[in-house]
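Worksheet: one structure, shown below.
All protein chains of the complex are present and in place, except for one that has been dropped.
The first chain written gets the first letter, and so on, giving A, B and C; residue counts start at 1 in each chain.
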Amino acid sequence: MQQRGMTRELMCMRAGQELLDKGYTYVNLGIGIPTLLPEFVPQEAEIMFHGENGVLGLGRVVEESEWDFDLSNASGEPVTTVPGVSYFDSSLAFAMLRGSHVEASVVGAYEVSEKGDLANWQGPGIRTGSPGGSLDIAVGVKHVIAIMMHTTDEGKPRIVKQCSLAITAKGVISTIITNLAVMDVTSQGLILREVAQGITAGEVQVVTEPKLIVSEQLKEIAL
Amino acid sequence: MQQRGMTRELMCMRAGQELLDKGYTYVNLGIGIPTLLPEFVPQEAEIMFHGENGVLGLGRVVEESEWDFDLSNASGEPVTTVPGVSYFDSSLAFAMLRGSHVEASVVGAYEVSEKGDLANWQGPGIRTGSPGGSLDIAVGVKHVIAIMMHTTDEGKPRIVKQCSLAITAKGVISTIITNLAVMDVTSQGLILREVAQGITAGEVQVVTEPKLIVSEQLKEIAL
Amino acid sequence: MINKIYSSIDEASYDIHDGSSVMIGGFGGIGSPHNLVQAMSGKARELTLICGSIGAIMALKDVSCIKRLISGYVSTLLAVKEEWARMAKMIDEGEIGVELVPFGNFVERIRTGGSGIPAFYTPVGAATIFGKDKETRIFEGRECFLERALRADFALIRAHKADRMGNLAYRKTARNYNPIMAMAADVTIVQADEIVEVGELEPDCTHTPGIFVDRVVHVEPALTKFARVRKRT
Partner (left out) sequence: MINKIYSSIDEASYDIHDGSSVMIGGFGGIGSPHNLVQAMSGKARELTLICGSIGAIMALKDVSCIKRLISGYVSTLLAVKEEWARMAKMIDEGEIGVELVPFGNFVERIRTGGSGIPAFYTPVGAATIFGKDKETRIFEGRECFLERALRADFALIRAHKADRMGNLAYRKTARNYNPIMAMAADVTIVQADEIVEVGELEPDCTHTPGIFVDRVVHVEPALTKFARVRKRT
């Protein structure tokens, strides 16, 4: 099924705005879609992107033909770096996350619950899994933003009352950015803050399991 | 009281021989007398001396006038370094000791018991103390050699049945080198292996609290 | 004279034997000692392999030598390589036992293993299956559980530059788990892109001091350029 709303690139662009709005300097990018993000944030903003593979100062993804085989982002993709970049071992890379030095993280997710529970290490029907650094991020980083498709390819909600998949951590997601909407996790419940161009609050609710609280300031995502 | 037997320099020379005989490559030098030792080992032997202050490849002590203020041994003295030297932080410096990567250590001591108990972090009548890295060495390093004056300035034995001072660790000293003798700590007791020039086994026993087992191969220290 | 240089991979890894536990450096294959891994195939069986992700062992020709895998990233990669369909099957059938460990706990277990620290408490994975059946304890209101140090018989790692004393320097993100694993094995074997004279490595930038290294073998860097393991899905 063709998904409506924003592309991955637009979702990354919207996530970039969120980082700029909050004024963050040190932001981790989880494995998957988030590693595309540096392309969509002006370099003058000097957000230092952290890769759990041991780098602070990630730039944009480049062509494989330009690849320096000793350099990648956490997704294993060839990248550039920004001035002031530093490299370090995995012990320090995870100390930065677990020790709450990184201010924010943008992660991919299979499911997020209305309480902010995150499931992103074990896909459906998988016997093993790929926790990677996702649990370190979830536990150590204060502001964790999930960037995800609003539904499965089959149209099943991925923003749910309770995660059906094994969770990464409880109550850690503060902000959800999907192809359809931007939502905040609050003690009152999920607040629908923004909708993608041409998408209505009602349409978002239909593909969302928990009841959404529509913000009085609801607006269309402007990029 | 003028102490008989070997000077500190000769004791270090004898300790250096011990290291060469055993074929050690990685040897820690504790704070105090031991940091004089590199001068007395040929550089070709390539013993890499470890300083708990974060250096592997210590050389000899130099004049203060030649001092690079960013470089010292664990005693805080100006030193040279050898080819292949590396510097690291304190976390790694102590991981090398606690993790048993360093093969041997030469330490100073206030007292050593016949069972190899070591007391070297708290002098007599002291309220606080200076454990420094002495406990890390004692716990992590397999062959710990004590280098010490055989008696106090007042002539009181420092090789004792039981330590009167607070101990650093139990049963950790394997070899004792004093101004008067070389002794091995064994399950049978202290074996007197060598005596300093002009010193008899009987003279050593007089200033030693536990009963010494005189080795059948007892010989004079040859430097 | 200290000389840890071996003239061939076979000589440097001659004693990896059936039942060995082997740590392998690299993150998603970047910085992995692919040639050492390749040579291990067929030489020893019943191996316990300890690696961040299975990208580190993509050069393994025959996965049936694996008995047990301690790793933080497995499932997502199983579809990437054809040979790994077999690994997936062996995992499903229980022929390969998998202990999944989140990366941060994984690296800290190895670091403590190399540092003489037997165990530590971690908040990462508490109240998930990663903390299941482990001793839990609250520290400052936060649930944690006890993790144990991890060591291995061998560590296979890759460095950019090495000297005969075993001093190592890594390059960019190829550093990752390599310097930590170098500390935690009885025998650490290094595949180095370049051998330099003693004194050429900057003493302030020698990432792994030679004390942690047992054997070094030179492998032309061109040979380390295995295909990228992961495509964006």
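One rule holds in what follows: contacts are C-beta pairs under 8 Å (C-beta built on N, C-alpha and C of every residue); 3 or more make two chains touch, one makes a residue touch a chain.
Only a predicted model underlies this, so the values are computations on that prediction, with no experimental measurement involved.
Considering the whole complex, the hidden chain is in touch with A, B, C. Among A:T7, A:S100, A:Q162 or A:T186, the one in contact with the hidden chain is A:S100.
Residue-wise, the contact with the chain that is not shown comes from B:D70, picked out of B:D21, B:D70 or B:E216.
Screening B:V139, B:A201 or B:L218 against the full complex identifies B:V139 as the residue touching the chain left out. Annotation for subunit A: contacts to the undisplayed chain at residues 25-26, 44, 46, 48, 50, 56-57, 81, 83-88, 92, 94-102, 139-140. Think of the hidden chain as still there; on subunit B it touches residues 32, 51-55, 64, 67-72, 74-78, 87-91, 93-94, 97-98, 121-123, 126-136, 139-140, 166-170.
Listed by residue number, the positions of subunit C touching the unshown chain are 108, 112, 115-124, 139-140, 142, 144, 169-172, 175, 202-205, 207.
Going forward, only the chains that are shown with their structure count from here on.
Listed by label, the chains touching subunit A and subunit C alike form an empty list. In this assembly, B is the chain whose CA centroid lies farthest from the centroid of subunit C. In this assembly, the C-alpha centroid of subunit A lies 28 Å from the C-alpha centroid of subunit C. Rounded to a whole number, the gap between the C-alpha centres of subunit A and subunit B is 56 angstrom. With centres set at the average Cα position, the gap from subunit B to subunit C is 37 Å.
Residue numbers of subunit C whose C-beta contacts span two or more other chains: 111.
Chain contacts: subunit B has no residue touching two or more partner chains.
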